[in-house]
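Of the protein chains in this complex, one is absent; all others appear in place.
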Amino acid sequence: MALGDKSVYSPLTTLKNLFKRPMTIKYPKEILRVFPKEGVSPNYRGLHTNDLEKCVGCAACQRICPFDAIEMKIIGQNEQGRAIKKPVVDYGRCSFCAFCVDVCPTNSLKMSRHYIYKIKTVKSLSAKDEVEFVKDKFRIMPDEKLGDDIGYNTGKAKKVLG
Amino acid sequence: MKLSKEEIIDLLKQRGLEVNDLYPTQISVIVNKENLINHLVYLKSIGFDHLSFINAVDFIDEGEFELVYHVWSYTNKVHVLNKVRIDRNDPKIPTIVDLWEQAQFYEQEVHEFFGIVFEGNKDLSPLFLENWLDIPPLRKDFDTREFSIRLFDAKPNGGDR
Amino acid sequence: MDAPSYMLTKIAEKDDLAVYELFFGPNHPGMHGNFGYVLEMIGTEIVKVRPNAGQLHRGFEKLMEQKLWVQNIALVPRICVVDPDPNEVAYCTAIEKIMGIEIPDRAKFIRTITLEMSRLTSFLMGMGALGAALGLYTPMYIMTADRDLILDLFEWLTGGRIYHIFNIPGGVRNDLPEGWVDRLNKVLDHLEKRLIEYDKILFENPIVHKRLKGLGYVSKEDAVRFGLTGPNLRASGNPYDVRVDDPYAAYAYLDVKVIIQEGGDALTRAVQVRIEFEETIKLIRQALKLMPEGEVRLNLGNLAMLKVPKGEAYAKVESSKGEFGYYVVSDGGMKPYRVAVRGPSLPAGLLLAQKHLPKMKIDDVAAWMGSLAICPPDIDK
């Protein structure tokens, strides 16, 4: 078809397209509406959540993490005087591969469907402090805060690792 | 003329080479350094026209580098791994740029990452790294984690690897 | 060689004309990704070319040596961003070859479908980029929008939009979710309808024909001699395809049609991608029809403790850009001894550039790169 060679039905095509849903999603007014649930897919690998009650601090997630993103932080002592450890995720390393979720023996570590996490740099900090500030802000101890919208969660039967 | 894998193995064995049958479409051949060019010319003459790539493996415990020339034949549908062992302290091997032109870049790459010298290759200038002063990085005695910790101030999080 | 400055440097004079050195990339708007050529020019004509690779070198092959077998799966898809699945499949296939295991049939088909979907996304990106290189932005906008539909499916299946981390040694991570196949069929229908539109805006466009005809001609013999693979090889009249010649995943069960074209110039290569795009859609439908029920993963025990027996294997996968190869050596331990990666773009991006670009006008470099589908990250690794 040469350029400018238009069909007589061209005006109809325009009309048809007028009532079609546009491809563009007007974020932030509207969010992606393509899955059964609104937003990203039901099993999206987003930021971690951790049920601190269930978590036994076994460090399996730390061992499997391919990129050394998980650190076991001591948060107290139990009756026998043993240290209680919980994982801290460093989002400066995390690649959202969900191996830690797969390997968790108590199923306490999960991934939510939330993914927005950003840090504004503080203007008044000096250059060197700023580096440490951002690094520190990217290390989070996940808890149930994001728990209302849990996404990636391999059940016991579906586990790939561990 | 299409040769089957068994025929190729026979042909190579007749030439006095050690051949291993690996997988349905893959065989490996152990060649020595002096015989390499002859061997590859022969392979090319029986239809092995595609040089997939060249890579090296550092066998530090044995004090040797192993160069692997991956050759594929579009007519015979067989992949041959031509393996050459060279001394780690005097890593020199003749170039094959005259046989396959793209070998130029694979040789440059191997030279950069392993320090292997391809005799006869006119241009072994660095392709990927700038201002590199340490041991060639893919050698086994180069510790990339230590390097990163010293130069970029990277801090391990305490994983046990 | 010191750092290139983003200025014209007069380096010599030839027949009373000044020879200038120009840095085409990495931040040239016509460059595909973070890559560069140092061009020596007289006026707008290129005299000599020196590729400036390495801006994306991350030392993959070294990093893989110090991670567990399964941990590397999170690393490999990063080698080629637009077409990540061939990396995972090639790496897993190499491991399975060394271990001498056969994965379940359903897993093979799921792998095939994801590979072909990955091809579609990559083709859409490639065709769009080719349009943009010629100054036609509409194809790029339409095609990236369509690509998003496939990425949605990937997200639903694997949980990741770009990096899927879906294939593991012994199969795939999870089965297809309920309703996924219907969605895929809908998207494929949509893409087939769109093809007519693509033809109108890109492949039948006189501008595209005028600009690409005769650009960067590769003869049938040269394509083999220089080590070109994939659509570039087939556009020069060589009927070779890894999926047919050395089948992996479920390609042995499928009827893969190898498309060849005589011609070997940029226009032929562009049309080749267009025809293969259509063929890929048909192949996915074929795979969906033949897909058996059953397990999607072999039980290999705890994958974190996976030990691969001593041995070596080369596994290759036909990606949208050509042969992706992984050479894996194991010493019987918990970690790979050596993983070497063959990226498909190296012969085109480095060798052909030196053959083709001289005597070309600078305006054509971006179009030439687009037609060869050069993906810088897999050159650099």
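Going in written order, the chains are labelled A, B and C, and every chain counts its residues from 1.
Quick note on the criterion: a residue touches a chain if its C-beta (ideal position, glycine included) is under 8 Å from a C-beta of that chain, and two chains touch if they have at least 3 such contacts.
Quick note on the criterion: contacts and distances are computed from a predicted model.
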item	value
Identity of the absent chain, which is to be given by its UniProt protein name, from "Nitrogenase molybdenum-cofactor synthesis protein NifE", "Protocatechuate 4,5-dioxygenase alpha subunit", "NADH-ubiquinone oxidoreductase chain B" or "PH regulation protein F"	"NADH-ubiquinone oxidoreductase chain B"
Displayed chains contacting the withheld chain	A, B, C
Residues of chain C (touch criterion as defined above) contacting the omitted chain	3, 5-6, 26-27, 29, 34, 54-59, 62-63, 66, 74-75, 78, 141-142, 144-145, 147-148, 161-163
Residues belonging to chain B that touch the chain removed from view	89, 128-131, 133-135, 137, 141-154
Chain A residues touching the omitted chain (full complex)	23-28, 31-32, 40, 47, 66-68, 90-96, 115-121, 123, 126-128, 130-131, 134-135, 138
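Keep this in mind: only the chains that are shown with their structure count from here on.
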item	value
Selected pair, greater C-beta contact count between B-C and A-C	B-C
Interchain centroid distance [CA atoms averaged], chain A/chain C, Å	27
Chain centre separation (chain B, chain C; CA means) in Å	23
Junction residues of chain B - those touching two or more other chains	161
Set of chain C residues in contact with two or more other chains	67
Residue ranges of chain A touching chain B (in the complex, touch as defined)	62-63, 65, 68-72, 90, 93
Touching residues (chain side chain C, partner chain A) in the complex	67-68, 70-75, 145, 152, 155-156, 159-160, 163, 165, 168, 173-174, 177, 179, 200, 204-206, 297, 302-304
Residues of chain C that touch chain B when the two form their complex	1, 3, 53-54, 57, 59, 61-63, 66-67, 97, 224-227, 229, 238, 240, 245-246, 312-314, 316, 323, 325, 327, 329, 337-338, 340, 342, 346-347, 350-351, 380
